[in-house]
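Here the structure comes first, spelled out in structure tokens, and everything after it is commentary.
One protein chain is absent from this view; the other protein chains keep their places.
Order of writing sets the chain letters: A and B. Residues in each chain are counted from 1.
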Amino acid sequence: MTDRARASSGLEIQGLHAFYGQSHVLRGVDLSVKPGQLVAILGRNGAGKSTLIKSIMGLIKKCSGQIRLGDVDLLGRPADQIARMGLAWVPEDRGIFASLTVAENLRLPPILASDAPDEAALFALFPALHERLNTPGTRLSGGEQQMLALARMLRTGARTLLLDEPTEGLAPLIVAQIGEIIAQLKRSGYTLLLVEQNLQWIAPLADHLYVLEQGRIVDECASEDFEGRLPSLIAHLGL
Amino acid sequence: MQALYSQLLIGLINGSFYALLSLGLSLIFGLLNIVNFAHGAFFMLGAFAAPLLLEHLGIGYWGSLLIVPPVLALGGMVLQRIVLRPLQELDHLYGLLATFGFALIVQGLMQIGFGSAGLPYAIPSALQGGQNLGFMLLPNYRGFVILVSLAVCASVYLLVERTRLGALLRAATENAERLSSFGINVPRLVTLSYGLGVGLAALAGLLAAPMLQVRPLMGADLMIVVFAVVVIGGMGSILGSIVTGYSLGVIEGLTRYFYPEASNTILFVLMALVLAVRPNGLFGRREA
Partner (left out) sequence: MRDKAMKPHIASTRDWRFILFTGLILVLALVPLLGWVYPYFIMQALCFALFASAFNLLIGHAGLASFGHAMFFGTGGYICAHALKVWAVPPHWAVVFALIATLILGLCVGLIAIRRQGIYFSMTTLALAQMLYFVYLQSPFTHGEDGIQGFSRGHLFGLFDLNQTYVLYYLILLLFFLGHVLIARIIHSPFGDVLQAIGQNETRAQSLGYETARFKALAFVLSAGLAGLAGAMKALVTQTASLSDVHWSMSGDVILMVVMGGMTTFLGPILGGFLFAAMLQYLSVLGQWVIVAQGTIFLACVVMFRQGLIGTLARRLRRSL
């Protein structure tokens, strides 16, 4: 378990279907995130991006297909087991618990690996959190909550991160800061899968882009081709 | 005046039971989202355990105090694991009905075994007698019950508000799915909190054994009052449960002194009033 969490594992998804109540949300998604890569999924609201992330985390009951983290099939495993394999999810709403302080929020998930970053290292990365450890979690600003959500998952030692719209609703200055942090994570070997709507922000960071539309991958390109593919990406996103 | 003080004392004693029981209900409600109708049955079993352990195993009061709450808590966890967990995904009505059915079975069996009248149980010798406080005589055992229940309430409060386990419980109450995605085994946490709530009920029953009559329906009748307490206080907060429990016990005691005819109904009347003015209860945060 520790080993798996340490090594940054890639994520391979094949033929993923997901259902939410009566509606068929994902209709056969294939995508791959190689170890150490940063992959972004773009798409409009309602395209199924969050459902995709939740399916990976084992939070969607009705799923079929294949989701592999390294050499383990995740489909059908309970969420807490998936998380303990070193897969960390930072949800769209940040998932900060209102009845917990910043410190309690930060220390909530169990540590999975012996070489997980210690708190000193985390506070170096997120200095704003250090002085607010005893405030209730939801008193933080949106940007600080995002930092807390990130720090909380990094602290576990998870090396594969799923970030759902990390820049949503944040001021440009904070967005830039988060961009720097994400770039730094990528340099230190983390594997990252991001869901984003902010093409300008994510394009320079990502190794590979996928466009999700109505539950299917309708377009993809590698970072080398961004320039040429920009018009078609923009068209897909309706920007 | 003597009579007023002694009614106040009885009020505090009853308040102790209300607080311990509603505390357990709140814990269970927070994680399972059901009202534990079996709570009264566990209270009654806790009370019955004392005379039964003494008679059959020669275990005295202090031994029972150590053994009974954990054992019944374990029993509660088995019940939760086998019966309630499969119902968790369904309408909460089913969980409620299942605990109600369980309570009926336990009460029925105890009535068959011990009749409706019940068993006597003596106050432990170390706690017999009383203290003269100048304005009244305080029986030692009653003082003991109040102190123990205050200490236990305070410990549970600290456990929930100050420890890592408490943080997990609070997080699971807020959003269990989110917590499980952090690598926490939430179903185990749910079972644990059910056990904790049941343990508190068993402890309350054990404390009540030397004072109230140990009989099969003692829990069911008390629980209905506790439900009124819970509706008044709301199940959102631990501190709220404790404060409402004690103060309503005292209010009931005062009523017994000033207007005894209404002492059985005062809490229900208060409940109706609170519902009219503050539908979510005094400390209520969220709706079921």
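In this text, a contact is a pair of C-beta atoms (placed from the backbone, for glycine too) under 8 Å apart; a residue touches a chain by one contact, two chains touch by 3 or more.
These numbers come from a predicted model, not from an experiment.
Partner chains of the missing chain, restricted to those shown and counted over the full complex, are B.
Checked against the full complex, the one of B:Leu4, B:Ile67, B:Leu96 or B:Ala122 touching the unshown chain is B:Leu96.
Contact with the omitted chain, checked across B:Leu65, B:Leu104 or B:Met211, is made by B:Leu104. The missing chain lies against chain B, touching residues 29, 33-35, 83, 86-87, 90-94, 96-98, 100-109, 111-112, 220, 224-225, 227-228, 230-231, 261, 264-265, 267-269, 271-272, 275-276, 279-280, 287-288.
Following the convention adopted for this analysis, only the chains that are shown with their structure count from here on.
Chain A and chain B, compared by their mean Cα positions, are separated by 43 Å. Across the interface of their complex, chain B is touched by residues 57-59, 78-80, 82-84, 89, 91, 95, 97-100, 104, 107-110, 112, 152-153, 156 of chain A. For chain B in complex with chain A, the touching residues are 164, 167-168, 170-171, 173-175, 177-186.
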